[in-house]
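The complex appears here minus one protein chain, its other protein chains still in place.
Every chain is named by a letter (A, B and C) in the order it is written, and numbering of its residues begins at 1.
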Amino acid sequence: MYSFTCDYIEGAHPRILERLAETNLIQEPGYGEDSFTASAKSRIREATGCPSADIFFLTGGTQTNCTVIDGLLRPFEGVIAAATGHIAVHEAGAIEFSGHKVLTLPENSACRDGKIRTADLRAYLEGFYADETWPHMVRPGMVYISFPTEYGTIYSRSELTEIHSVCKDFDIPLYIDGARLGYGLASPAADISLEDLARLCDVFYIGGTKVGALCGEAVVFPRGNAPEHFFTHIKMHGALMAKGRLPGLQFDTLFTDGLYMEISRHAIEMAMQLKAIFTAHGIPFYLDSPTNQQFPILTAGQLAALDGKVAFEIWDRLPEDKFVTRFATSWATTPAALAALDSILP
Amino acid sequence: MYSFTCDYIEGAHPRILERLAETNLIQEPGYGEDSFTASAKSRIREATGCPSADIFFLTGGTQTNCTVIDGLLRPFEGVIAAATGHIAVHEAGAIEFSGHKVLTLPENSACRDGKIRTADLRAYLEGFYADETWPHMVRPGMVYISFPTEYGTIYSRSELTEIHSVCKDFDIPLYIDGARLGYGLASPAADISLEDLARLCDVFYIGGTKVGALCGEAVVFPRGNAPEHFFTHIKMHGALMAKGRLPGLQFDTLFTDGLYMEISRHAIEMAMQLKAIFTAHGIPFYLDSPTNQQFPILTAGQLAALDGKVAFEIWDRLPEDKFVTRFATSWATTPAALAALDSILP
Amino acid sequence: MYSFTCDYIEGAHPRILERLAETNLIQEPGYGEDSFTASAKSRIREATGCPSADIFFLTGGTQTNCTVIDGLLRPFEGVIAAATGHIAVHEAGAIEFSGHKVLTLPENSACRDGKIRTADLRAYLEGFYADETWPHMVRPGMVYISFPTEYGTIYSRSELTEIHSVCKDFDIPLYIDGARLGYGLASPAADISLEDLARLCDVFYIGGTKVGALCGEAVVFPRGNAPEHFFTHIKMHGALMAKGRLPGLQFDTLFTDGLYMEISRHAIEMAMQLKAIFTAHGIPFYLDSPTNQQFPILTAGQLAALDGKVAFEIWDRLPEDKFVTRFATSWATTPAALAALDSILP
Partner (left out) sequence: MYSFTCDYIEGAHPRILERLAETNLIQEPGYGEDSFTASAKSRIREATGCPSADIFFLTGGTQTNCTVIDGLLRPFEGVIAAATGHIAVHEAGAIEFSGHKVLTLPENSACRDGKIRTADLRAYLEGFYADETWPHMVRPGMVYISFPTEYGTIYSRSELTEIHSVCKDFDIPLYIDGARLGYGLASPAADISLEDLARLCDVFYIGGTKVGALCGEAVVFPRGNAPEHFFTHIKMHGALMAKGRLPGLQFDTLFTDGLYMEISRHAIEMAMQLKAIFTAHGIPFYLDSPTNQQFPILTAGQLAALDGKVAFEIWDRLPEDKFVTRFATSWATTPAALAALDSILP
């Protein structure tokens, strides 16, 4: 049975495993002082067009979000996010554990798509300081967005530019959660490159776990703007790997010969084919996602037909016995899997 | 140049890399719901003689200590540890980050060896409650020891039994940090087995990172005594791996056919040979370590002689230009490395 | 110029100041071991009909909320509250500072009045556990309501009974923030007594700061159900007063001869007269508040007319240049102040 439940159901891109084997017995210092990590940083600096970037490798997404956000905020500050943002919903309170409130923007009922609107953001910030009681409230200290979002959508260049501009007006950093960054940038709908993204925010991370690595996320402060002693901050968060070579080598591999974008493009190609298959079967979508997560709306009958034959996630329940489902492709998705899906769909 | 700086300077035991490659494209659910994790738990339950153990896989040592300790303590409680304990020194305040004080026992000047003495522990606890102001002080809520300690020493069966007995008298759990657990159990000086250790504490972890894995530590609550909702607690600490298959498969491999103890014994054999080499060269030790960390005392001249030829750590400075150094062996140490060391030593 | 901006703009009920003077040089132990505190506890146990209640005196509302909530929750648990709840808005992140998320229920657009609806609460809790990803989310660990609410409204006996019943179904405590408790219980709209309230929740506090005291709030665990070592927990939160005699004596005075309810009734009488005055002037209200906070809707012209003659708060801006304002009465409001207001209102 093929599974489309998520983009972390296989191991790693084979080239990563090969290099792990090749380098296995080379002795390297721990805690990120190894040569693979140095090389990975170098390649990422080049790929992002940020020669002075500060780069750190952490293990997973929740850990990265919590460590970065807590590293940038003062104790009484919170982070602005969409109500559907990963940090607001699915991180078991990791942000609050480090003492910070997630300040959720109201979802715009017209477009519940995981994105924040510049106008909402500006209204929130202006409203905050217009309220005379603001010193009694959690101060908005940064903005968090995900690219792509939890609903597979992406921000355009002009949207990012505007959001960043609001952040600058209020002197707060913009942080982009790139757990699936490659899948966003490789989308035909994307009008920005990795270099553009690095220019349009203050810190972001390049997701590895969901884009071909066994584990690992690369945090990038594009303009050498990491907070002082961020290494110690990472250690304090329990997020420093002893064998820094593990994420280092993986990112070194992913950023050699454009592998990261190559496998991301493959995932998107598979996603577009998957989309076409559903459409051909007359199945509508919850929204028009241009990335590797697709949200077909299935009837109870269709669910029954797929049961035991293909795996996916049920995302939400709609009226009239309909269900929002999620099918994700990844670097590892095969044409064979899509063909099987096509043959199973009623 | 050979390095003896630590036990995490190579990758992983080759069998682990083989199995990663073999299983790479098998689709498995995330967050520890995969079949490899299930198998690993099963094998660890058998190896520890704890059929009802609760087992969780985390990524690294500091993260594990912080997550377990915060999971067992009430907010106003602290953890008792040796002044040299890893949590008291080298975790950048991870324990305090989660709100808990590390209550260090005074080092016994007669034997500064990383261990806590039962008598000191009992005196501390009795003294605490004898002080009428105790409700104004941090309540001692658990005891932390490392096995082996940061100085390579190990507790005997009778010492562990006594410490656990004091813990029971005061109704607080005993937690054993087993970052190098295999190297402790495989020591000729050890008079306990893994099963014994599981019986003599309330929670411990089996170190993977330093004993043959790329990353990963296995937390064991031997009698099914994990706190409720510990999974969510792990997630909140940013310590839940999306690809749970990674630590799962590694521990499954390490606990197949006794590999974990086999490679631990190899490290100890290498350590004993290393010890003999230093002794043969007339070099004394800071203390008599029975495990994989050895602490030769070198003169400035000897340091100079080794410079650039073999790598190790300088641990402490003694009077008269002498230095406590640390040489660590591991599962990956080769006889060739020892021969080279022998030839280099003046 | 008379001020109606809040209920904490005067000092304390004169009887409190008299007793402070009378007892000033009596030597009493610190930290709540004094005889006044003992007497106050005794009187509160009697007034609440809870002979085995655990009672603690803290200084202010935010501190009390944070200390109680953190005392009852596990680290990964959050507290359910109305979106307008004090802990969600005006405590500068004190709850998050202690590591806990405030889980806000969606405001019911039909009745934005500061109250939570039983149906919404039940739907939230059922929805939480119906979502298979719940172990990745903040666990709802308790329910917070305010009585009266931030909008002056109060819960009826049947509403409280239902909310408490939902809490029991999900095995989580119900906590009532009684910063203005007297003003709620003294309202003609209230159908419960202090004894009823104590029976219908698991912990609540009796507000002193806003009801006649210089400072101080009395936390009541009605059935001797305070968490173990709560005294130490209070100290850790920086919330333990050295001179426990100060809150002790104040609450002893407030609960002697029914003073607390007597002055609360006075405030409500004044509020009802204030309401009548606005009504007589043809001024509508934002909502029908039965307690000491009243929310007249004033036009820009009316604001201008009152400017510099009477003080109050502007709460919110409505379309068409109208403003929600807040006028609060208290134990200290005089008929003269109301007469002045009447004469000033256009």
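One rule holds in what follows: a residue touches a chain if its C-beta (ideal position, glycine included) is under 8 Å from a C-beta of that chain, and two chains touch if they have at least 3 such contacts.
This structure is a prediction, so every number in the text was calculated from the model and none was measured.
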Touch criterion as defined above, residue of B:13, B:45, B:100 or B:275 at the omitted chain: B:100
Option from C:93, C:114 or C:182 whose C-beta touches the chain left out: C:93
Touch residues of chain B, complete complex, unshown partner: 75-76, 78, 89-93, 96-97, 99-102, 133, 135-138
On chain C, residues whose C-beta touches the chain left out of the figure: 2-3, 5-6, 8-12, 14, 17, 20-21, 23-30, 59-67, 91-94, 97-98, 209-210, 214-215, 232-233, 235-243, 245-246, 311, 332
For chain A, the residues touching the chain missing from this view: 31, 70-71, 74-76, 98-99, 135-137, 139, 227-229, 231-233, 235-236
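Basically, only the chains that are shown with their structure count from here on.
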Most distant chain from chain C by Cα centroid: B
Between chain B and chain A, distance of the C-alpha-averaged centres to the nearest whole Å: 34
Intercentroid distance (Cα basis), chain C paired with chain B, Å: 50
Overlap residues in chain B, where contacts from two or more other chains coincide: 98, 232-233, 235-236
